[in-house]
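If you scroll down you'll find the structure; I have some questions about it.
FYI, not all chains are in this one, though none of them got moved.
First chain written, first letter: the chains are A and B, and each begins at residue 1.
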């Protein structure tokens, strides 16, 4: 990490040591908001922002994200978490309470195409992606120069079908070693095994270079060209064991026309992929996403 | 109102007689969400959707919109409102509690160009604008045919600078007579006097045919053409005494190029105006908008 980025991050941590986030999902019933807001009020926390969504009032699932401020939050975080368990138990909640100043640790996986990696590194350096980028792993050497220019560790691990198991073991060891919370596949062109995915459930974000569910699988731009579509897109999603079928986080498109050949679609596509992946990563880092039945609620 | 639309509206009222909305703004301080959600819980109301925003935590202004369900809401609405006054007093709230089944009464003002009027009538007929359109007022006869085909009253009131006062008095009398809550200027090409505006504060929505603050005033498309812009827009805003300076509710744009002459810009513009005005009207009807310091919070 260079000193410039370091400074950004330190300032951010400083500014946000009293800022907390609470993510909740539970069966809907009356009284949830009252209980949670009472709890926060009693713990001297002021709600700054809150969003909620219910799939089906009274019968469905209730989701909530709260951002709050509380003096000395860092000091009393454990105490609050402990106390919240009672509320959580009452409503059968899945929940997560965290201090905004505790940055997630991220690993970026990349292959030969560097546009997504570069975008993430720049956004990070500009203070727009508040995370601790722990390491970059690649099955090619192309990314080394830029990664090391940011003073980040770059691990070159060649990969192919035959050695997939060994490769993934090496990767998993690194993720453990660096205590990684979030894995970003920034155009990493290797398929992950179910074991790898299972080790990091809903913690791997991929960018697919099509507007899913159109053009699932390989060579989407070639197929888009052949079909003669007038828009091309990109989709970021959490990785599951079904290829390109995981919960969609964000999508976007750009207009193309008959003059655009496959190489043009790829160029245009790169620009969409960059921004779509950066947005999805940002929302995950800010704990804005809840996965429910293979879909995402993005607050 | 034709029987088709009538049926839509009756169904909507039926479905929403237990659905309420609460809009709040007040100085921010800890405990607001807890108090409000406790209040609703105690009155057997289940929060379905809630949004909030604070301009500046602890010091700024707090805004909240809650949508809730409560059995027999219509019967106990007065009682709830009465009881809520205590909460409101404690936090110095401006607030509004309403039953979703009580539709706002709307007046549409139009001149010669009918595209916005038609859009609103169709959206209304399709059940996408839940309001009671009370009447249409115009300074031209062009709109009569379509308005009367919807079985709505059409008032032709010729207008010009010289007779502005008398014209507005006639209009205000009609608005009173029909007990109108919301006035939509659907390309009504007369300037309103401060007296008229003062009689319906933040209850008059205009559509301006430019991307404000660019091209304030007359002939925006002509000026856009002369400036050679590459995008044209439309802006819906609440009317204040400063022409085209009221709080902006919604804006949108479309791409144009050097081949588009003023008439093309007008055509393209019409399509933007239609959708921008319809969205702004919809958000007002759903009580999604709070005006604060000449800006809008749209929940």
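The rule we apply is simple: a residue touches a chain if its C-beta (ideal position, glycine included) is under 8 Å from a C-beta of that chain, and two chains touch if they have at least 3 such contacts.
Nothing here was measured: the structure is a model prediction, and the numbers come from that model.
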item	value
Homomeric complex, total chain copies (2 given)	4
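Just so it is clear, only the chains that are shown with their structure count from here on.
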item	value
Rounded Å distance between chain A and chain B, as computed from the means of their C-alpha atoms	37
Chain B partner contacts - residues on chain A that touch it in the complex	28-34, 37-38, 40-41, 44-54, 57-58, 69
